[in-house]
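For reference, the structure I am asking about is given below.
Missing here is one protein chain; the remaining ones are kept as they sit in the complex.
All chains are identified by letter, namely A and B, in their written order; residue positions are counted from 1 within each chain.
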């Protein structure tokens, strides 16, 4: 009975059209051209490398897409147990009529050719969006992205600010910022003006969120403009900032971004907990890890200082999820956001999602985002989440708490459809 | 089969009369007078506020109870998914014949009037206790509570000591302590004497436990009386203690309380991990959160120093539960105690309770307490726990380990009934 109920809930949930509130899609080239774009996703390259394939073998200069796919397929068997591998198989089944359970050295070439033929269709991105029932998706845009050449109602800009906060001492970043905004950056007020221009530009192009990923040791603090002035002045004079100055500048920029979010009424997506470059020998995008010893208490001053800014929050480690649940239960401006990266596997999603559903107001939960780099991944990733959501609702709401199916479905609609719209557009 | 088994176990477990070993009941006014006393519970006001209701709207001066209920009902829909909301509905169904699934703007007034009529009955508290099958419950008494005007066999005093440990530098607290004990507080021995008088008074009124909640950064240490003398002397001279002195004084008072627990043979309930006032803009009792980076290793010196004192321990974060399980498995004087506050939701209870049942001696687990402020909440909160307990026993003991139902029920009786009696009275 429970299995049939889960399936019934899934089928209903899966029929909805929705917006994906966080991706890394390149709006100018959103879908894949070949299987190499799919198998080149860092989830597969890093797992293949972890299972023993040398990085050079994967990242060899000038490697043809088909050759890369052949290599990765040869190293795919050790990853077949992973949920990530199941995404790829589900893509091939859903989009390319792939009938087998496994991608093997025997069947991949036919799949490669068949899929390449389909992907060559000029409206392939639209086909993928339609089949995935996505009406729109959020991008992750560099601060100096011109944001042109695409429909911003479908490919919705999101201002990503990691570089501004953590790399502003880098001359290349400062130069890009100056080029994008046209002013000097010798002091904090010029910097604030430059950032404001970015917001102007982004908001004029339908940007719906500011976003950043943060290391576990970051604690936002109201920066001191005079300190920022001194640091910017020193940098301008060619001095290399010391760690304290780096941190001071990061705090100042971050706080200024929060002020601009308030001014421009943009939610500020915080993705908390990543350490970059822990494994420098790893494949592209497969070098980052984390220290789970992080607490949202580090964000206390921020949450109190900006009651008017909504903070959709993602945490990297499942052990931080209970803090997120509790902070979202207490702070009106804290919202739970998706299941991020290393927590985006069924066991952690189930534990974390169930805890959120039980204790956070239903209006304050953004259930899921795909984090994808290519459009094809929304379908299997959302499907994974929806299956878990259907499981939780059937077991914990319908069976344990006696809810009707209709009521459970309403709750699912909030976390998958309604909240995304209200939190980002209803502000 | 599993569902029927769970129901059968629940029905049996739910038929027992028991003692609730931790509440915030006011013994002079234990039950509710109107729905406002129920909906005014901080779980609802803080969730309603978190979901968008301004604090002023909830805490408006002079607001009539019925008006408050109307407002909170208007803001109830966003909370309906939470387990806390289910407690309220279950109360209304169990006590007031409420037949609907949801409390809405259409049905709340009839419910309000109906419930108020029942609550007006002079023996309403007794009715609630009987229906909830509570033979007694622990209070949370201020150190200077006269403890009169109620039957201490039913409303069992518990000496709450947060103020003594953390606020003794506050003149108002010192004055209250002096008034309650009649002596001076110029040095550590006078202080110890005063605390001893509190224990005399409480124990003479059937007090069965000393209790305290503790912030995550607290590490008990045997305080130095000379240091305490110096601090008390300075305070007496009107000096404001610095953070080190504050901590030194807290350590001294805490350690002295542990010594008095040994002397008076009282268990010392430790509730570990809360940060107070994290969100100062929150509603009454809805301002506290936590930092999950806490370890029981901080209590190592304490547990070793007081083998004769039983420490029933509650942890605020589920991620600390495995430490609690392990410390209770090793230290004879460490006992697991309930599922506290932010961990008092089904997903966390299930994970934490199952781990305890599997690895802590059955005699060392106090399964649950309600933490309630009004008597009506014991019924749904204990029912929530009992349903989870029945689930764990049926799945993990009867099905997985082949236990008989009788044997599983014996285990449930230990954690719900027998242990509370033995740990608090059998000492």
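By definition in this document, a contact is a pair of C-beta atoms (placed from the backbone, for glycine too) under 8 Å apart; a residue touches a chain by one contact, two chains touch by 3 or more.
A quick note: this is a predicted structure, and the numbers were derived from the prediction, not measured.
Student: Please identify which residue in B:139, B:198, B:378 or B:411 touches the non-displayed chain.
Tutor: Touching the chain that is not displayed is residue B:411.
Student: Write down which of A:14, A:275, A:304 or A:418 is the residue touching the left-out chain.
Tutor: Touching the chain that is not displayed is residue A:275.
Student: Touching the left-out chain: which of B:117, B:130 or B:359?
Tutor: Looking across B:117, B:130 or B:359, the contact with the absent chain belongs to B:359.
Student: Could you tell which one of A:318, A:337 or A:365 touches the chain left off the display?
Tutor: Candidates A:318, A:337 or A:365; residue touching the omitted chain: A:318.
Student: Tell me which stretches of subunit A touch the chain missing from the display.
Tutor: 3, 46-47, 49-52, 78-84, 86, 101, 275, 278-282, 286-293, 317-319, 342-343, 345-348, 351, 387
Student: Take the complete complex as the reference. Which residues in subunit B touch the chain that isn't displayed?
Tutor: Counting over the whole complex, subunit B touches the hidden chain at residues 293, 295-297, 300, 303-304, 307, 319-320, 322-323, 325-332, 351, 354-355, 357-364, 396-397, 399-404, 407, 411.
Here, only the chains that are shown with their structure count from here on.
Student: Measure off the straight-line distance from the CA centroid of subunit A to the CA centroid of subunit B, and report it in whole Å.
Tutor: So the centroids are 39 Å from each other.
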